[in-house]
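Only one protein chain is missing from this complex, and each of the others stays in its spot.
Letters A, B and C name the chains as they come in the text, with residue numbers starting at 1 for each one.
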């Protein structure tokens, strides 16, 4: 039986990147509801993200989205972040909001449009050099809505060509991570719809190209932990975009819809070395807080990941392996469930306090008055954000 | 074997309502791409809709959406429409774009918010008296994103109460149709998620309350034609919102994703009396044209419904019944498929011409120069529309 | 904050019926793997079921399946069961294994076949009088594999007629519960595919007809707890068939695939009065143990239901209601999650011991030597079971 004390030291290295855009307003095609206190600048987003780290100790990096987080001076932005105790992380490109990309970006049948999209990524790489970011994350909204609208096959070839140009421009310590998504915003075909497609492309690119797995981007019923295990085995799992879903890409708080699935995913991460000291896997949130508070929503999210990681680490793997080898189905399953049903929250609160953090980070944040302050101060202005 | 000549007269009574909002811009949460020539006023939407009817003879009514289509003078709007050869149809309420409805409208836990939503429907009924509309269509975006967020059970009771108040305000020749939807914009629970819920409510309301079936609002794999058959049997199918989907509520052109499904649906409509002279079923489109031309998109849609209706009418029902009674599985299936695979397009073109319509309505519209004209004229202004 | 001691007395009345067929071999269309010790007679199934009750105190009834559990003398069977500390429960009819039902049973286009199926149910009612069973459960495998194969609409009418005849034959204290299922064994249309259809039929039948909700019989993504809340509200939830699934009707151990979903379902049961003293809701398992031990599998299942019921009862409903009314999304969700994440296992073990039951029922059963005994004794013979 593994005890919390056995795993406490492993929790030390947990770090979950926050997406700057999670602090902005978001919504559905029907409505983006506003929230008082929503950031109006990249700095305000970073300030909010820093609050999450301040109270949880789990979120030392903030991912940027270009052009939403474009600033004049990235060194100044980085210093601003550092002063708040966080660093800048993954740079996310955007090829879905320019009118030019209505029919595709890196996969467009028009060479000039492809070049425009490539140039955008080259600009992102420039920014990465300034921000010290390691990863260029590409999520491609490209696809078609009607059969026949585009040539699926040629688009793959154009995609390969575009990616190759971008990959070649990366610095030596930089990586390209290619995200896949089942559908939306395209409703007939998506150019990178599944892990197999992303894997085929990053394999062709080279050693510094990896797959990004967004937990909300799969067909109904997909066994995500299997994909985690497979990509770790193939050495191509680059990063996670955590969130949760009941239906499609709902972008709910990670762990909210199916906590047991999150547990199984994190168990395979641990099992496959993805949580090891030298793991190439970056952990990141990618969520929307359409109706709930955004800062507390992010806090709840990183705590969910931490709690589930603790449960995953608590699995008695020696006993599990023995039960598996005996084909003791219920015994093996029981060992896994035993860890899942263990209430790690009291142990984590104590452990947090032992590290100078509040036992209840959300309560501490609420007591701080920060939320009331930003509601009062942030009046006027406009967001630069996807759901704006 | 049924011949086209046997069914031609039945095609005469086909009428498909167009949604005013299909002519406005629309998109996804990621981006609403603009289209030159998009209407800026309810009148311009009606003018575009009238073009569809002019060339196809299939779309004599335009459904309104309140408040998007609010005008000072509804009599004038009606006259405007009539002058263009169309009439005003179903009035659709909107309870998803006001900040007040962030956590619910007719199902809100707050009595004042429920009353506000009820009052909106009473206003819609007032408008119906002015426009001569028969149907008040309620699609409710209400729901929650997280387990525990709302009290599912109480919300049903509040919904029943709200609907009852609205129903009581209807005029004697007016009807209430209640639409259901599997999910979106709510991502955990939706207050009217399935036909069973809609049926339970409209049954409780009374004889002039019906279910509205939107073909894109079901769980994956749902047999929609079964629901059509069941609701017709129960006497509660009030109207259709036609569109098509590959994934979720994609709102693509009806028949585009699965033409055979559209055929099966229309076959059950015919089989169950839903296409009979005295049928209570209203046929309507509810679509988005995110990347394609909007007027031609609507033309394509009504033609798809017409072509599939023709195929459904061509089914040799006597032979089918005989094969079914003999448990001749392949024979019965073959009779259905024979009608589906029949290319009715040439016959329809001739029939159209015999009625003074163009054989190829889309080509005729394109040749008319209307599209070029609105692109030139409609500059400036803003749409009032959901995807605006 | 609700404490375990506050809810302990409510756990006293928990009773979960076991299906006799869960103790028999089962499998998929590809293979039914054998297990040593599998029962060969109804008596042996009851003996195994009694073991589950002996160690858990949760399973006082055994549901029968006719004809699999047909015996000469039902009074003797009942006495046999009573001597082992259990009683006979729901009678399940079987209309899917007779060659006559290849194309339908209660919905067959052939009147004689319908009558044969009706007669089978009348025989079941006769047996119910002898066994003292309250519920006749009808799960109908009827449906078609190809469009056109059957007349969907007429089949509904035949179904209504057949059910009415059966309903009229019920004794005054007997009930009819009609189960629905999304698909399988029929692959195009199923005659009772959803709760709406079951609800429409039982509503037409009368006060003693109810819906049976099998947790594995829904389309992907269906919010089952919503259906629970709705059916309780409508007064038509008659019984549960518990099991779990990742894909289709997998019939796995209840709670194994998505424990949080089981929690949400049981929370709505509690919320809606379905667990109240006078509740009409019967709780039952309907599972297959294809690769795992069967008796322990059933023990695990009733314990899962008990543990989740305890968690559902632990929800602080006053605090939840307050948070809901304030639209405190994360607060309300947090109250629900707090109960879910509470590890009730130690408290339940103590409580069990206080009632003279083993703290760890599975360990106690394993130590008893019963399994080894039946493996040794039950050699030869054949099962009468669905997966046989």
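By our rule, contacts are C-beta pairs under 8 Å (C-beta built on N, C-alpha and C of every residue); 3 or more make two chains touch, one makes a residue touch a chain.
Here the structure is a predicted model, which is why all the values come from computation and not from measurement.
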- prompt: Which residue among A:11, A:81, A:163 or A:229 touches the omitted chain?
  reply: A:229
Message: Of the residues C:88, C:141 or C:348, I need the one that contacts the missing chain.
response: C:141
- line: Missing-chain contact among A:61, A:78 or A:189 belongs to A:189
Query: Considering the whole complex, which of C:46, C:136 or C:256 touches the chain not shown?
result: C:256
Statement: Considering the complete complex, of C:93, C:239 or C:290, the missing chain is touched by C:290
Message: Touching residues of chain C against the unshown chain: what are they?
response: 26-34, 96-97, 99, 102-103, 141, 145-147, 149, 182-185, 187-188, 220, 245-248, 250, 252-253, 256-257, 290-292, 386-387
- request: With the missing chain put back, which residues of chain B would touch it? List them for me.
  value: 220-221, 223, 246-247, 256, 258-261, 291-293, 296-297, 300, 307, 329-330, 333-334, 340-343, 345
Those residues of chain A which, in the complete complex, touch the missing chain: 102-103, 109-110, 144-153, 156-157, 182-183, 188-190, 193-197, 199-200, 218-223, 225-227, 229-230, 232-234, 260, 264, 268, 271-272, 320-321, 323-325, 327, 329-330, 332-337
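Rule of thumb we're sticking to: only the chains that are shown with their structure count from here on.
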Statement: Between chain A and chain B, the Cα-mean centres are separated in Å by 38
Message: Show the residues in chain A shared as contacts by 2 or more other chains, in ascending order.
response: 220, 246-247, 256, 291-292
